[in-house]
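Below are the structure tokens for one structure; questions will follow.
A single protein chain has been omitted from the complex, and every remaining protein chain is retained in its original position.
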Amino acid sequence: MKRFKSLFVAVVAASLVGSNPAAAQPQPIKIGFIAELTGPWTFFGNACVQGLKMATDEINAAGGVLNRPLEFVISDSQTNPAQALAAARNLDVNEKVVAISGPTSSDVALALYGYAEQQKLPFLVPAAAFPLLTKPGTRYTFRLEPDAVGWGYALAKFVEQRKPGAKIAVIYSDAALMRAIVAGLKYQAPLSKLNIVSEIMFPAGSSDATVQAAQVKAANADFVIVSGAGAFDNIITNQLLDLGVAPNQIIHPFGTATQVFGWGPRSVGSFYGSFFDLGLDTVTPAGKAFIARYHAAHGRPAGYGENFCYVTAHVFKEALAKAGGVDREKLRQALSQVKMKEPTSDVPIEFDKNGARKEYIYFLQMQSVDSKKDYRSKQVFYTEWDPEVIPVYQLVK
Amino acid sequence: MSDATILVLVSMLITGVLLGLVFALVAAGVSIMYGCIWLPNASNGQVFVLAGLLAWSLTNSLGWSVLAASLAVLAAGGVMAWMLEFTLIRRLYEAPNRNIDYFVMTLGLTQIISGVFSVTYARYNDQYELPKTIEGVTFLGPMPITNTRLFVIAVAALAIAALFAGLRYHQMGRALRAVFQNRDAAALRGVDVKSVYRFAFILGTVVTMLGGLLYAMAYSFDLTLAWTMSVTAFAIMIVGGPGSIFGALVVGLVFGLTQAGVSVVASPTMATFAYLGAMLLILLIKPSGVFNR
Partner (left out) sequence: MTKAHSNILGGIVCCSLVALPFALQSNKFLAFILGMVLINMIWACGMNVLYGFVGLMPLMYAGIAGIAAYGMIHLTRAEGWSFWVAMPVASLCAAIVGVLLGLPSLRLKGFYFTLCSLVIQTAMTLVFSYFPKYTNGDTGINQISPPTLNGKELNGAMFEVVLVLFALAAVGSVAFIMSRPLGKRFIAVREDEVLAEAVGIDVVRTKVLAFFLVSLYAGVGGCLYAVYVGFVSPRAFDILSSLAIWLIVAFGGRGSIAGPIVGTLVLAPLPYLLQEVPWAKDIILGVLIVGVILWFPGGIYGSLFKGRGVRAAVRKGDADRMVDQRV
């Protein structure tokens, strides 16, 4: 009994010493992070938060920012714009965050855009590709992911380089993202001397693409651009392959790790676009470490979505350090002047006057897929472009 | 006829039949529940996807074969349905306007299931796929068809035929139809209405899950499929007539064939409007459904 008593006293004393205000931790710098933790985009929202957490842990282990820990206050938008706005208000007024970030879904991002511009709250969008997020006149919103119309433009350039004068078929789901990509592709195709021989669009809720695959096969294209929504992308791909379209005729405008595994060994030889991938030539040691750590923690290599969120934390770190303090106006200024490289791949990060990043994309070719959650890809193309090289804000409203 | 045209036509046929039979099966499951118990099951889409997800878990994590996993899932589904009936469904058998109450209750169930999904499967991946059920490809003219798709068509057709025959010739099936038509008269003739209800609920659930398994065998799927399937199943049931398996079959096939073939002649968007228009017409002209006696 006496032993327990002295142990008890020791514990109480230790906790009193521990809570000594003189030894208190510095106040964390708070940034609001409104992610899709439930709802249709659960997967992307959660993957993003996981990437973000890894970056935050590293940054704080190395001393944080301005000698204070960096804290992202995570709130669930439920992939619903009204919920996202409520969360934004909460974070803005109650938590008094210095900035917000978080959405991977474009419509949530667009809803928050209005709030951010109105409330003069710096808003860094990690991974939503809709061009309107940086329409002319934007002051407080910055977008890290290149815009979707630009992906279509770059895709045309890739095909042009691969086979000048090629005939292409485009087969895609009717979602805002795909429409934007196709708008960019169709704009650039004639300029790149490409011939679109077949264009098929599927409404939401489609289940089967065999007939359309047959139509595409009949059109005899050199390349088939495949962009389906969710699992439908896999369905289109498999059905094209079933009908005898060769894997190296298939190009996906974008592909992250889970998609590559979904396409599977059958698709070895297919091409896909990416912004960060373990197959890139430019992955830095820090990037390799990130991929490996993510793989160990979550059972699959990190893809570009997780990378954008990882990099978001680093961008805030840089910008806050430059701003020198937790002030929204200074942070906005610092973000607009950011000139750094992604720690994971050395790709430059720089925003134009509307908050759009100088854009880039890689194209890779699948080399092998091991169902045990590993794959190999080879980089075959890289391009950079200025956001307004094509009239992006006219092509998509 | 050129090879290309044959390809398109044959693919239309196969796809239409495949989709149509799977849709018909799910619609049949919903129809049995609504026709017999007066239970419009808003959670049928979630149950449909659940079957596929469970099969995925068994094949992916435990390495079972697709067939073994499917049988296990169906058995588990039957047990789950029995438990659900025991705890929740049977409480409303006597309620006079139970169709509305059941609709609300199943909306609640939909929320619960989708909530469970959002912390489990939804976080793990955004798309799911089962391994090939049967390897190999058969050729119908110039058209290659995977053997898995042929298998799915065969099983779906057999299942619908079995349902139809069972309802017509088996004692329990006849009891079900008696209760469809007139519950009180059936009770007077000695039918144990409550056990018929229980049977209808379990049967309906298992049939829906079979539809989900077959879909998962033929296609990749993601969680957004749940609502789409729910609305499709209800639509087919409305047009075909609640309680009519034949109606579900015919309307399902029409649905499947139109979805498969429409992009050849018109924009798929127009097709969707066309279905909706057709459903409205049926509801206005013959609300009890095309095939209801």
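In this document, chain identifiers A and B correspond to the written order of the chains, with residue numbering beginning at 1 in each.
One rule holds in what follows: a residue touches a chain if its C-beta (ideal position, glycine included) is under 8 Å from a C-beta of that chain, and two chains touch if they have at least 3 such contacts.
Here the structure is a predicted model, which means the values were calculated and not measured.
**Student:** Of the residues A:F43, A:Y113 or A:F276, which one touches the chain left out of the display?
**Tutor:** In the complete complex, the chain left out is touched by residue A:Y113.
**Student:** Looking at A:G51, A:P81 or A:G152, which makes contact with the chain not pictured?
**Tutor:** Considering the complete complex, A:P81 is the one touching the chain left out.
**Student:** Would you indicate which residue among B:N41, B:S118 or B:T146 is in contact with the undisplayed chain?
**Tutor:** B:S118
**Student:** Just the residue numbers, please: which parts of chain A touch the chain that's not shown?
**Tutor:** 37-38, 75-76, 78, 80-83, 85-87, 89-90, 92-94, 106-107, 110-111, 113-115, 117-118, 130, 132, 175-176, 203-204, 396-397
**Student:** In the complete complex, the non-displayed chain touches which residues of chain B?
**Tutor:** These residues of chain B touch the chain that is not shown: 40, 88, 91-92, 95-97, 99-101, 104-105, 107-116, 118-119, 231, 234-235, 238, 269, 272-273, 276, 279-280, 283-284, 287.
Going forward, only the chains that are shown with their structure count from here on.
**Student:** In their complex, what parts of chain B are in touch with chain A?
**Tutor:** 4-5, 7-8, 11-12, 14-15, 18-19, 115, 118, 122-129, 137, 143-146, 215, 219-225, 228, 232, 259-261, 263-264, 267-269, 271-272
**Student:** What residues of chain A sit close enough to touch chain B in their complex?
**Tutor:** 38-40, 42-44, 46, 174, 200-208, 210-215, 217-218, 230-235, 238, 242-244, 258-259, 262, 264
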